[in-house]
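A single protein chain has been omitted from the complex, and every remaining protein chain is retained in its original position.
Labels run A, B, C and D following the written order; every chain starts at residue 1.
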Amino acid sequence: MSDVAARELRIVGFLCNWCSYGGADTAGVSRFKQPTDLRIIRVPCSGRVDPLFIVKALLNGADGVLVSGCHPRDCHYTDGNFYARRRLEMLKRLLPFLGIDERRFHYTWISASEGGKWQQTVTDFTKRVHELGPLHAKKEATP
Amino acid sequence: MRVGVFICHCGNNIAGTVDVAKVAEETRKLPGVVYATTYMYTCSEPGQEEIKKAIKNENLDRVVVSACSPRMHELTFRRTVEKAGLNRYFFEMANIREHVSWIGENKELNTNKAIEAVRMAVEKVKQNKPLYSSSFKINKRVLVIGGGVAGMQAALDCADGGLEVLLVEKSPSVGGMMARLDKTFPTIDCSICILGPKMVDVAQHDKIKLYAYSEIDEIKGYVGNYQIKIRKKATYVDWTKCTGCGTCMEKCPSKNSYDHFNFGVAPTRAINIPFPQAIPKKAKIDPDYCRQFVKGKCGVCAKVCPTKAIDYEMQDEVITEEVGAIIVSTGYSLIDIERLPEYGGGRYPDVITGIQYERILNASGPTSGHIVRPSDHVEPKTVVFVACAGSRDKSIGIPYCSNFCCMYIAKQAILTKDHVPDSQSYVFYMDIRSPGKGYDEFTRRAQEEYGVKYIRGRVSRIYPKGNKMIVKGADTLLGTQVEVEADLVVLGTAVISNSDAGHMAEKLHISYDTFGFYVESHPKLRPVETNTSGVFLAGACQGPKDIPASVCQGSAAASKVQALFSKDMLESDPAVAKVNINACVGCLKCVKTCPFQAIKEKELRDGRVVADVIETVCAGCGVCTSTCPCGAIQLQHFTDNQLLAEVNAICLT
Amino acid sequence: MIEREYAYYSGCSLEGTASEYDASMRAVLKELDVNFREPDDWSCCGSTPAHTVNHVFAAALAARNLALVEKIGLNTIITPCPSCMMAFKKAQHGMTKSESFKNEVNELLDEPYECGVESKSALQVMYEDIGLDAVSQRVTHALPGLKVAPYYGCILNRPPEVAKFDDPENPISMDKILLSAGVEVSDFAFKLECCGAAFGVVKREMVNQLTYKVLSMALDSGANCIAVACPLCQQNLDLRQGQVNSTTGSSFNIPILYFTQIIGLTYGLSPKALGMDKLIVSAEQIIRSRVTVEEMKKRTESEAQVKAKKPEKKTVIEEAKPEENE
Amino acid sequence: MADTGFVQKEKLNDFLNELSKDAVVYAPCLEGDTVIFKAFDSGTTLCLDRPANNPPKLVVFPQSETLFSFKYKKDAEDPRKMSVELEANTDFPRAIIFGARPCDAKGFRIYDSVYIDTNTPDPYYKGRREKTMIATLCCSAPSPGCFCVAVGGGPAHREGSDVLITQLEKGYFIEPVTEKGRAILNVPRIEDGEQYAEEAHKRQLESHDLVRNPFAEDGQPKISRALFDLDEFWEHVVSKCLSCGACTYLCPTCYCFNITDEQALNNGERIRSWDGCMFSHFTLEGSGHNPRPTKFKRFKNRVGHKFLYYPEKYNGVIACCGCGRCIRHCPVSVDISEIVSYLRGPRFEFTNEPPESMGTDTNSQEQKQ
Partner (left out) sequence: MISQRLREAIAGVFSEVDVALAYQQGFDKLHATPCFMTMPEEINKLIWNPLCVHNLTSYLPSLKKKKVAVVVKGCDSRTIVQFMQEGLINRENVVIIGIPCNGVISVNKVLHETNHEPIEDITFGENGEITVKTLKGEKTLLLSDVCPDKCKTCQYPTPIVYDRLVGDPITSDKSPDSVYADIKEFENKTLEERLQYWEQEFDRCIRCYACRNACPMCICQDSCIAETRDPHWISQRATLSEKFMFHMIHALHLAGRCVECGECERACPMGIPVNKLKRKINLDMKELFGYEPGIDPEDKPPLYTFKVDEVTIKEHKI
């Protein structure tokens, strides 16, 4: 990690192509300033997000994971986010059982027009992850 | 692997807050990257040439462009690399504009974020596989849902272009809202006179198959190959026999049926033809009112029908049709007056809606065009129009403008004066919105030539006093309260989406906004397309619009269908799910969760059962991939390994 | 009947100018077997002055009383005065919606309020909890000739997101309650019009105009009495009726009764117990017209017989004229 | 210097702490109700009263180890040029296995033949093995399933051990077996063991006869090739096998491994990790073909390797030390000794019927391979 990056924490974002990735684009087009910690992975649908990706990220170095999809009923694929909602809620409840603060994982629904909501979500979530601090201070280093 | 990376300055858009040279420098250190450069405008013609040249000179087999959002230019660059001989899926984009340079203020942090974004893209592109589209035949028939003016225009344009059209209309006649209007603004043309010929054209066009009084039960399939189930609702009249003579309607003893066409301005018969110009001009029984259905005996219509067309036992009929594209033109509804209690909420007969007033004004309407008020059938002398009755009102959840009320209120005020020369009209309005051609002049004419009194302010309450309606409101220009004693009050009620708009959207797999209006692909540049390819929008189902705008969209949607059908074959998106039959254990959880029924079970020669994807049906959502426990079904281009490569690029550093 | 127990908050008006509202309210609730207790040491609800100055302070005044209710182990409070009720509902709304607002308010209180009390107007309790059936079961008397304009006033149901009861533009709860007590009501368009509120002191002219409108609309609607649920409305319409007459040249003589007084009359309660003697515009005629339900039945039966005998005479006079307004 | 030593019971922890000073001491420790070999430190609870759930093979043959790490370096001037740097470490710290059982120690001898006594010794194994001293504790009682005496071992067998420890009433009698083992006598806290020698030797013999011997009739197991090569035999005896790796991973003699490369960006490692012949992936070929597609074939290999192939190659030495872990910890109690005992004769004597009559086809009888 470079020196600059030391100020940042690792936040992984999974965004559905149709709504939330567009929402993040909208925020960009509107020049809505945001913290820079988040790294975005584009997926076709929040239903594509296997909860294992989130676990994998959190176990392997991420300090926070954000998943965002289309609003319920608005899924480009009709049902994808309905599946996502159940699976992500299951994970959200499981994380604290494992000893991982569930606040490190957030899932939400943001449409392509909601640039403002995206900005707010990124800002608030980044702030929260910073409040929680790094997750991996004591973890073994995996090359 | 030989990856080439092109980092775009985007003028100053990126280079202003990201050190692009540094990004290129760091990118060169990545294994697999043999070439990394920056360019002022990568999407420009010379920028694309640069990529092609580098592919050739450096023998690149993978390309990453780090620039704007892939939603913007992914397709552009895919074509570029394809022209240079690479498979278009050997390409990835790193979004360092919308997601980096435009949202972060610190150049150092932005640069670092951009470097990582490129690293993720490089790691992903190394996992990419070449994917090949397969082509499939298109069924060149088009389904138009909704026979209002937009749908008819679309149907006629498609049919004139030689396409076979199925027009499905849920009410007994085509024509929609426009057929109910008396005159149209700003020309005061007779609405049915200009629409009638179109309706006749629809009926007579040999390429148009009209399903009136029918609804869509189910839509399956994908662009080019849809299977549609159409429910022909029971009319209890055999339309092949019915001549539209109207004898049944004359003799029907049930005289208090609700008249849907006239919005209940006056009752109609239980068996009726909705209006004289109806297409098809056929009778239909309303079983909620028909004595044969309610009381079990009557049979008058059956007795009087000269062609013996009455069939009380008729059942709904479901027909399956196949089409290649769908135009949705399902129109709009109006807010129920009960949601406006301050205006009486429907308790006062002399407070009516604009569309009801249209029917009163209309020569073929229940009052034969004589303006009388519903309570006592007396000609009103003072008529008050209330604009924005529900529109632009957050408190009832309708923050938007209904688009055409200002104009039709002006028109109705003018017509009122025409019909009742000694009348006086008042219009309570918030703003006059008349941005069309000749529109503003029209509203001025209402005020200046017809003496309509425009009062800028909202109405707080309407209540009866004696045989008058008192309209109480504010005049914000004078800063006072005003009370007008009216004989008749006309509400410019808000335009809302149809109550079943959501269900229809779900059948079509298209999205709709909070208000139930369908969402177009792009508000500026793709106004009639939806995000579901093969489904197009026309008319007010996409948002309130007036007749010319609806007609424009109808034609536009038709031209989109023509363009789509100009080819005989369509290319499928190869980014669909694929099953590794060696890994598949045949649990078929993917079959259960696929939103598109695109996965079937298949028995292999050795008797093993595995999942099998119907490539053309698969829409590429990836629900199956996250469902499959053994990673056997992988959404191409978004495989587990591709996403893991990105996760690892972020985490394992 | 309902088993639950309510808290009862009379508030300052009901201890003073509106003591007949308090008396009739308690009497009617007793008839309806409603158990209620008053918290000790209740204080000002905050009313109008407080929230014009400071929302936290206003909520704290309300919350203090609500906390007292919480302390005596109750979760619903009957607040006859709409002003008090709104003060409570607003505090409740603000404190449940925002944790930080709640903390700010509780900072000012000795005993924190945990937001466990719902305030209801007497109308709401009768309409939602007791039920119209129960209201009508107790009726022993009829009030022939009485036609009431139900007057709700401005704040009983508004703003809707705070009040969460009845329609903000066309409320019907009082109509329904009076109807179920066998009382005829008129279709009154000014159910919600402003009575002039507290401006009676500083802008007497304006208030006279407003009350004039309300009174005349009541007459127009065919009513000969107005039912109210707010001490301030009652005051403006009743106390100022003479003033209106003298400034506008009108001659109103419309009794302004609390709806509980009317219900009390139908329950056969004594006019004294209902504080009828406290009204400025006399309700004597209404009281005198009162008959038992049995008596009323006989009357209608005999009328029907008369009608049956001489049908030709009675046919047109369907719209029974309202009682004289003296 | 004395030839034997003795450590008082209450001084054992101190003794181990002394040992830990210049070597990593692996000892059976209690975690919950499980005894596992792990690095001993003050926080661990020693447990010597029963064999550990896992054998100490991980000390010399870790579950996974980095063979070497590699690093890609790009030319600063020309991104097309890339070099790779390799780095391997075969310098291992000194280790002591304390409290191995005689069967465990014998297991290392099986390894040694494969990894050391060949033309191309394995530097990782050899490096660790040479740095490791094995101090074995004699068994005072058998554990469920064990049968060391049937495969040439015993509760006080010395083969493979550097030191033999016998638990007595008051403490531990310590006997060096090899030259390497003599060093233990120099460790502080150890006293002269001579006075305990007699008692210890007596004790060592006591439990020998308590150990079951499934092959008792003629001692050493013999395998009938005829039956061994009969598919139906395997289908019958191992239908219940779940095909998991508990038996191989807990086996002190199973030495199979897998090699994988793991790379993230410029850095990577070549990793050697345990593998087991009970897994289908073990023999899965790149083409997708699997020569041992069923659990029956895989089980046959496991038995064959231990009792046939290995002995054929290494002077008749059976690659099973009889520790019984594969039986004890098998989720469905598959008993390898029972199966081997069936294999003695040319016919399957388990039932009265000849095995041919079972007549089931391979694919369908198959489950959970």
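Everything below uses one rule, namely that a residue touches a chain if its C-beta (ideal position, glycine included) is under 8 Å from a C-beta of that chain, and two chains touch if they have at least 3 such contacts.
As the structure is a prediction and not an experimental result, all values here were calculated from the model.
**Student:** For the chain that was dropped from the view, give me its touching partners among the shown chains.
**Tutor:** Taking every chain of the complex into account, the missing one touches A, B, D.
**Student:** From the listed residues D:93, D:123, D:144 or D:188, report the one that touches the chain absent from this view.
**Tutor:** D:144
**Student:** Given the contact definition stated above, which residue among D:82, D:168 or D:244 touches the chain not shown here?
**Tutor:** D:244
**Student:** Just to verify: which one of D:34, D:90 or D:220 makes contact with the chain not shown?
**Tutor:** D:34
**Student:** Identify the residues of chain B touching the omitted chain, counting contacts across the whole complex.
**Tutor:** 580, 583-585, 587-589, 592-593, 607, 627, 629-632, 634, 639-641, 644
**Student:** Quickly run down the residues of chain A that touch the omitted chain.
**Tutor:** So the residues of chain A touching the missing chain come out as 51-52, 55-56, 59-60, 72-73, 79, 82-83, 85-87, 89-94, 96-101, 106-109, 121, 124-125, 128, 139-140, 142.
**Student:** Could I get the residues of chain D that touch the absent chain, sorted low to high?
**Tutor:** Within chain D, the residues touching the omitted chain are 31-34, 36, 49-50, 53-54, 62-64, 141-145, 210, 236, 239-240, 242-246, 248-250, 258, 260, 262, 271, 273-274, 276, 279-281, 325, 327, 329, 331-335, 337-338, 351-353, 357-358, 360, 364-369.
Operating definition for what follows: only the chains that are shown with their structure count from here on.
**Student:** Mind checking the centre-to-centre distance between chain A and chain D? Centres are C-alpha means, answer in whole Å.
**Tutor:** A distance of 45 Å separates the two centres.
**Student:** Distance between chain B and chain C based on Cα centroids, please, to the nearest Å.
**Tutor:** That pair's centroid distance is 49 Å.
**Student:** Which chain D residues reach two or more other chains?
**Tutor:** Residues 264 of chain D touch two or more partner chains.
**Student:** Could you pull out the residues of chain C that touch at least 2 other chains?
**Tutor:** None at all.
**Student:** Sort out for me which residues of chain C touch chain B in the complex.
**Tutor:** 167-170, 187, 189-190, 193, 217, 220
**Student:** Contact residues on chain B for chain C in the complex?
**Tutor:** 340-342, 345, 347, 461, 463-466, 470
**Student:** Using the touch rule from the top, collect the residues of chain B that touch chain D in their complex.
**Tutor:** Touching chain D: residues 28-31, 33-36, 58, 119, 123, 582, 606-607, 648-649, 652-653 of chain B.
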